[in-house]
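Here the structure comes first, spelled out in structure tokens, and everything after it is commentary.
For this depiction, one protein chain was excluded, whereas all remaining protein chains were kept in their positions.
So that you can tell them apart, the chains are marked A and B in the order they are listed, and the count of residues begins at 1 in each.
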Amino acid sequence: MSFDIALIIDSIPKMLMGIGLTFQLLFLSLALGTALGVMLLILRISGRWYLSWPTMIYIYIFRGTPILVQIFIIYYGLPQLEFVRDGIFWPILREPFGCAIVALTLNTGAYLSEIFRGGVLGVDRGLKEAGSALGLSVTDRFIYITAPIAIRLCLPAYSNDVVSLMKSTALASTITLLDMMGIARTIVAETYAPYEVFISVMVIYLIITWAIQRTFGWIEKRMSRHVRQ
Amino acid sequence: MSDSDVMSENIIQLENVDKFFGDFQALKNINLSVKKGERIVVCGPSGSGKSTMIRCINRLEEHNAGKIVVNGHELTSDVKDIDAVRSEVGMVFQSFNLFPHLSIVKNLMLAPQLVRKVSKAEARDVAMKYLERVKIPEQADKYPSQLSGGQQQRVAIARALCMNPKVMLFDEPTSALDPEMISEVLDVMTDLAKEGMTMIVVTHEMGFARSVADSVVFMDEGEIVEMNPPQEFFENPKSERTKLFLSQILTH
Partner (left out) sequence: MEAITGWWDDFFWGSLVVVELFFVALFLTILFGLIGAGSKLSGNKTAKAIANGYTIIFRGTPEILVLLLFYFGSAITMTAIAQIFDPTIKFVDIPPFWAGSLAIALIIGSYATETFRGAFLGVDPGQIEASRALGVSNLQTFIYVRIPAMWRLALPPFGNHMLSLIKDTALVAIIGLEETLFVAEQAIGTTGKPFTMYILVGAIYLGFSTIITLSVMRLEKYANKHLEVTR
């Protein structure tokens, strides 16, 4: 057993060809998942049971089952159903890429809405009262007081969730997508050199994680620059 | 005098107000009327219902029974009326509750812009005017966390004043402050009283009550026990509970 440096040098550029797909999966499902998370949050805190209950059930199901199973249900499972094959979303659900985006979005949206809720609940009640006492409407209070403070509060958790999402994108390799992980698995299947290939791709993932954390660290610092430590 | 005349004269009127938190009755049959320009100081032991009472006046708490009329609006669950009342009744909290993400001047501009729909420039002018009145115009562009407690509370007063309220409610405005900062806040409140503002102040600052109040209300266990002009209240308290309370608070 030896450590094949030439293989590493050879395989890193190949795996980097998949980084674009990894980023597409990450950014697209992050953007869609954030929008979904905000929507779910608003339904959840609407105070109307017929809106908040289904939302809670949705969140419960998507947080209570493995993302891998969700991906399999959407990619392998849904085509079993005729109305899906005849439906308008078929062009998306027919493609593994579309399925991966849908699964990652639905999953991360459930987690994000809970993170956002944590932020909203963390806003000091006194500040909302001060808003009420000034005569601000419910909507204005949410937009100008609760939301900006809640965003600051949930930024660390949001950043953790972005890292989780980035890690989940690697599961796209289980439905034939050739993201970085998919390419790495292909190379390992050909060369049977798991250490060289997997450790190299691991280093790339770690760099991405580091970059995400640095970016959010910087944003947090900027946003809280007026708060005295 | 007819009923409606009494209404128009009293800017705030509470009639037989009850308030429950679960099984606990926080307010028992409260009757209070406040005329325009009147200054009322409310005192009493902690848990006596004094904060709850003034929080009911701008409906931060909902009362369960009785009637509350503020500036001609009866407080019901009608949202329009509540917003109308809230924009005419200013409130200052024990814990300041300044918006930490907004600069001082933006804290003052927010409600006039959103509720009164005044222009940004005008809101800024009004904000600066009131910051000068509370004597901290130079802090306008700082953030709340950069100010001392006394300064923050003065900003909170200015923020309420920017809405040009007809009544100001103060909920223990000095009890979260270090002793050396209390007087700077009380000075601002005294100035405000001199200008004829209608005020209800929950406080234990008896010196302030003596020099500023038209009447002092003593509450205990959710009830108004006694209400008299300060002279009478301090020299000649009627009930035993008032005497006990005064002896505790004045000897300390």
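Everything below uses one rule, namely that a contact is a pair of C-beta atoms (placed from the backbone, for glycine too) under 8 Å apart; a residue touches a chain by one contact, two chains touch by 3 or more.
These numbers come from a predicted model, not from an experiment.
Peer 1: Give the labels of the shown chains that the missing chain contacts, considering the complete complex.
Peer 2: Computed over the complete complex, the missing chain touches A.
Peer 1: Of the residues A:Leu21, A:Leu41, A:Leu112 or A:Met181, I need the one that contacts the missing chain.
Peer 2: A:Met181
Peer 1: Can you tell me which of A:Leu21, A:Ala110 or A:Leu171 touches the chain that was removed from the display?
Peer 2: A:Leu171
Peer 1: Among A:Ile9, A:Val69 or A:Ile92, which residue is in touch with the absent chain?
Peer 2: Among A:Ile9, A:Val69 or A:Ile92, only A:Val69 touches the chain that is not shown.
Peer 1: So which bits of chain A touch the chain we can't see?
Peer 2: 1, 60-61, 63-70, 72-73, 76-81, 163, 166-171, 173-174, 181, 184-185, 188, 192-195, 198-199, 201-202, 205-206, 209-210
By definition in this document, only the chains that are shown with their structure count from here on.
Peer 1: Report the inter-centroid distance (CA atoms only) between chain A and chain B in whole Å.
Peer 2: Roughly 47 Å separates the two chain centres.
Peer 1: Which residues, counting only chain B, touch chain A once they are in their complex?
Peer 2: 58, 60, 83-84, 86-91, 93, 95, 97-101, 103, 110-111, 114-115, 142-143, 145-146, 156, 159-160, 163
Peer 1: Which residues, counting only chain A, touch chain B once they are in their complex?
Peer 2: Against chain B, the touching part of chain A is residues 124, 126-127, 129-137, 140, 144-145, 148-149, 152, 226-228.
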